[in-house]
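Below: one structure, written as structure tokens.
A single protein chain has been omitted; all remaining protein chains appear in their positions.
On to subunit A.
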């Protein structure tokens, strides 16, 4: 049994069958990548996992509990954190505040009317946020406006925010999309370090083969809403079906 079990999940938008019959099992403490050409249903699948979409059929179990019908914040409280394709941070707040909010969410739950205590008096929360900023090499930027960070730093901050909740499963949606090669490599190194140092399962949706093959232990190839094959990176590289799926895409694009 994996920590995340997706069984027979299907999702239809009007006439379009976005997901056919998806089965997926993500092993605990592994790095699992989901790849596929444009329109393969990668994002739809991810949205079904975090509560943004509810699949028409099938089940999604996280650690033995169903996530279906729960709201995104409830699923997050179960231990699933999500990193977005374009970094979603609190752009109007300082870097430090960005890091403190998930710490509070972890400690106090989905809602706490903490209107009278002051932030400086929350020593344990400050310590935790500072610690995470150091881990992310961002301690010198703590008073900066998060919106004025560089693209790469925003990504680091977002990953740090997710990690400060100590999630059991980290979902990443094309974390290096639109990044320069140097930033991409930094992100790869960061993710490698995270998966080595922490008890965490990482599921990653990615377009960039370089990223996938340097990180993943297992790869699922999705095409036209159904998993084509699931295997180790080495076997995926040589698989003719995968080549066909990707080759087909390049021909269309040309």
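Everything that follows uses one rule, which is that a residue touches a chain if its C-beta (ideal position, glycine included) is under 8 Å from a C-beta of that chain, and two chains touch if they have at least 3 such contacts; residues count from 1.
The working rule: contacts and distances are computed from a predicted model.
Q: Just to verify: the chain that's not displayed, which of "Potassium-transporting ATPase KdpC subunit", "Fe-S oxidoreductase", "Branched-chain amino acid ABC transporter, permease protein" or "Transmembrane prediction" does UniProt list as its protein name?
A: Answer from the UniProt record of the missing subunit chain: "Branched-chain amino acid ABC transporter, permease protein".
Q: For a quick check of understanding: of A:132, A:161 or A:215, which residue touches the chain that isn't displayed?
A: Of the candidates A:132, A:161 or A:215, A:161 is in touch with the missing chain.
Q: I'm checking contacts with the chain that's been left out. Which of A:1, A:110 or A:180 qualifies?
A: Touches the omitted chain: A:110.
Q: Kindly state which of the options A:40, A:89 or A:172 is in contact with the chain not pictured.
A: A:89
Q: Check the options A:53, A:101 or A:139 and report the residue that touches the missing chain.
A: Result: among the candidates, A:101 touches the missing chain.
Q: Since one chain has been left out of the picture, which residues of subunit A touch it in the full complex?
A: Residues in contact with the chain left out: 50, 71-74, 76-77, 81-82, 84, 88-94, 97, 100-102, 104-106, 108-122, 125, 143, 161, 165.
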